[in-house]
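Certain chains of the assembly are absent from this excerpt, and the rest are unmoved.
For clarity, chains are labelled A, B, C and D in written order, and residue numbers in each chain start from 1.
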Amino acid sequence: MDLIHQPGVAEQIERALAEDVGLGDVTTAATVRPDARGRARIIVKEEEIVFCGGPLIAPVLARCGAQARIRKLAGEGAVLRRGELAAEIEGLLAGLLIGERTALNFLQLMSGIATKTAQFVRAVAGTHARIVDTRKTHPGLRAVEKYAVRVGGGYNHRFGLDSGILIKDNHIAAAGSVSGAIKLARQAAPHTLKIEVECETVAQLEEAIAAAADVVLLDNMTLEDIRRACQLAAGRVQLEVSGNVTLATAGDIARTGVDLISVGELTHSVRAADLSMRIEAF
Amino acid sequence: MDLIHQPGVAEQIERALAEDVGLGDVTTAATVRPDARGRARIIVKEEEIVFCGGPLIAPVLARCGAQARIRKLAGEGAVLRRGELAAEIEGLLAGLLIGERTALNFLQLMSGIATKTAQFVRAVAGTHARIVDTRKTHPGLRAVEKYAVRVGGGYNHRFGLDSGILIKDNHIAAAGSVSGAIKLARQAAPHTLKIEVECETVAQLEEAIAAAADVVLLDNMTLEDIRRACQLAAGRVQLEVSGNVTLATAGDIARTGVDLISVGELTHSVRAADLSMRIEAF
Amino acid sequence: MDLIHQPGVAEQIERALAEDVGLGDVTTAATVRPDARGRARIIVKEEEIVFCGGPLIAPVLARCGAQARIRKLAGEGAVLRRGELAAEIEGLLAGLLIGERTALNFLQLMSGIATKTAQFVRAVAGTHARIVDTRKTHPGLRAVEKYAVRVGGGYNHRFGLDSGILIKDNHIAAAGSVSGAIKLARQAAPHTLKIEVECETVAQLEEAIAAAADVVLLDNMTLEDIRRACQLAAGRVQLEVSGNVTLATAGDIARTGVDLISVGELTHSVRAADLSMRIEAF
Amino acid sequence: MDLIHQPGVAEQIERALAEDVGLGDVTTAATVRPDARGRARIIVKEEEIVFCGGPLIAPVLARCGAQARIRKLAGEGAVLRRGELAAEIEGLLAGLLIGERTALNFLQLMSGIATKTAQFVRAVAGTHARIVDTRKTHPGLRAVEKYAVRVGGGYNHRFGLDSGILIKDNHIAAAGSVSGAIKLARQAAPHTLKIEVECETVAQLEEAIAAAADVVLLDNMTLEDIRRACQLAAGRVQLEVSGNVTLATAGDIARTGVDLISVGELTHSVRAADLSMRIEAF
């Protein structure tokens, strides 16, 4: 299922245009003849990006009445350098101008996420660690943001609270113990979900392994602790590391042998990719 | 009208929970008794932030069935330092756990915007320049993001294409000239909107002033050019500077005497404020 | 951006059909074969109208499964006289019958607004006064109604509370004075919006001009007072007149030299244009 | 079921505020302190109206954050004269100002409909004819408009195409004859719906009666024709008259003995009732 058919994405575009266009683009309505045609080129304005979001350009412009034709479009995940062309579109000038900002807002966010993800993926190259995202996404944008992580070479953690079990300190406290919480989760939750447990100590890790957890989340541990956890786990459980992982530290963490490194800033602190749309009338 | 009564904000919360909670939090359902109660404290985990988004906590938790009471809540725009308490809430433990991430996603985004805005505002202190935002917001989140800019001490540029006239190069080209575009806009658009024109040269600036533009946007000009534009304008038109303004350059730009400095990164490249919610059962 | 691409308009059509068609047109389902084809002609049944709403015919009928082709369609704003053809459509008979009333409800409202607007515009011909609308629109229909005003030759006042500043008596009272309110508005509101102030006395008008208001609204003033206000203003501020303006009084008001005349009845008290759809099977 | 619980009405209010308030009332935000309180009085400004829509005031203001208390509220259908008080509300001043126009837009439309309906009802007093509405309502507003007709003393015709059978000329043509169409409708449609047929000649009327139609619609007939139809029908079928019925002609039509007079202008050509909201700070 491609991006634009994913449930909610069309509605997302509708909402974005509703808030940007409202009762109409008064400037364009005043100055541009309805039948004037034009060409728009989306150009990269920074050193290098991983391009993402291209499939949204057509539906955004269609909703603006641009009668647009996509002449060229970089592939999802294409690495583009300064000055390179991400897309070229022809259509009605007014529609291109109306949809420009909304299209770019999607592309810049999504390419920003894909680009940062790719940097983290590069940082752990040569190890078997996966870079995974978190639920720290912009409200209402999870579908497109998790998609962008995949385009950047990362992996998705659970989509939401209903598609993964993650037992944290409060759940452990409520259940009385790590093993108690695991038992309750195994008892009640869909069998299709693995059981992941957040552990803070080696003792908890051992308890989790003994209780047959599938994944253990090591939160905010030192490199040394992570290494010991890997040795202790010895492959009996997947290990995920989280907690303020940066580009500087990701490689070292990956080389401890952990399986998963989750990085909140992939989505919660995104720098927009620098893209501009240059439009010219025919 | 406070934030939660603004049209669309309740729906925004609904959507955020729909995507995060879906068919239910399987972990909490398995491990936490429905009647267990708890207390949540939202704590600052970085040097200093401008807090923003507090009024959304109650409705987010209410929609999670938390039956929550907000015991303490920092004011919108409060400057909080590491370890300080942003909010304290009591309610049903399950509801607090379910709503935690969604509430934080709003707070971290909005406080991130308010914090960055405040930094830019500080950078231009002592001048009469306003820091204003742009339409480079996350799709679907413009209302809360423009609100956060105001909380941070900044000002809003037009909300959307229907609430401001901004004549750019394409509009000028379509109309034939700067003065032609201004004339068309004055003729067609609601009289409640000022006319702002993007100018690239001194000649265009003079033409815009002659045509009685209200505001002129100087895009990507050098400091020297901006200074000359200020002298030329001599108060006959408001001047806005835009184009990759940074914290390092904002002060110098402001001291040229311009009226408005618009900063895309206030909203398009936000670092999430570092806030965590510590929850404990009673 | 044409009418049917304006955000919300498609949804408006959907809603209109939902309330009119509901679970289905039982009469047509019972009596008309699904494959029967027909032709519909929309005919003017009164002396003269300004036609408006034509672009909505196709999407309304499409949503009714009419597989319709628009054979002829009068232009937006065309002046049509009794018996003239506004549109001719061919398609499935059942779909034409199902969509007939909804299409006409839009056309009659919109043409009614355009027609009345054109009458007011004619009444002020030869002056430089603009006829502008108000926010007194039918709930949920503002987009199509403000569009119809433009088609009729009128101008739009602010679209809503977020796209124009209009300081009224209560705002003045809350701020302490006319100049105080203007100062507060200039301080807080987006710089893209002009500042309009409602004034009741000459003293207030002078105060508003001194405080550099952009527009002054003269509400319910006598012709004599309006004339004096024009002399006093002497072009330093735009003047808008409002308050029970009628076709009989609009011309005299316009000849005082005011810039804008806002007319609530353009939209709040519309007589539906008399249009009928004559349908015949092939 | 009262008005505000009717499905769709809450959503209608939401939409009306979304289009009027958008991203916020910039004037009020700039000039009114959030905690200032005020009192609003809704006053009649024309000779006499039938008041309608009162139950919508509270939810509109609640959605604006007005924390309003309705102190006085005229009953639905109350006859109010110039200067009389329709409602008195206390609450936060900002919320009252924000909701003022939307509340009035509903009240003026609904009271306008109720007032005109009452005039028609008065015009047929002393006869047994019912004044009924049509489907010529403003798109999206049928629920509140049909409610207003009832408040004005009129009756509702079918709500939509799914809640009444009305065989018109095209259905007759498609079915081959009046009796053929009636037979098809009786065969296919829910038994809960009466069968109404539009007849243009006496012969058709006789055919409809013979085929046991429940109601016959006489469209655009002369008074003389209507009288003859009444004699012919002799109570065997209900008779409805439609077609450009006016206040001047309604009485004469009613006195022919018809059962129902449907009046499009009750809803398609409404003059807004003249109501104003006077707000004062405490």
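Criterion: a residue touches a chain if its C-beta (ideal position, glycine included) is under 8 Å from a C-beta of that chain, and two chains touch if they have at least 3 such contacts.
What you see is a predicted model, and the numbers here were worked out from it, not measured in a lab.
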Given 4 placed chains, full-complex copy number: 6
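Everything below uses one rule, namely that only the chains that are shown with their structure count from here on.
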Furthest chain, CA centroid comparison against chain D: A
Same or different contact residues where chain C meets its copy chain A, judged by the half mark: different
Centre-of-Cα separation between chain D and chain A, whole angstrom: 51
Separation of mean Cα positions, chain B and chain A [Å, integer]: 22
Where chain A touches two or more other chains at once, by residue number: 19, 21-25, 28-29, 98
Partner chain D, residues of chain B touching it in the complex: 1-2, 4-8, 142-143, 146, 159-160, 163
Interfacial residue positions of chain D with respect to chain C in the complex: 8, 12-13, 15-16, 19-33, 36, 38, 93, 97-98, 101-102, 104-106, 108-109, 112, 135-143, 159-168, 170-175, 181, 184-185, 187-190, 193, 264-265, 268-272, 279-281
For the chain C and chain B complex, residues of the former touching the latter: 130, 132, 155-159, 162-166, 188, 190-194, 196, 214-215, 238, 240, 259-260
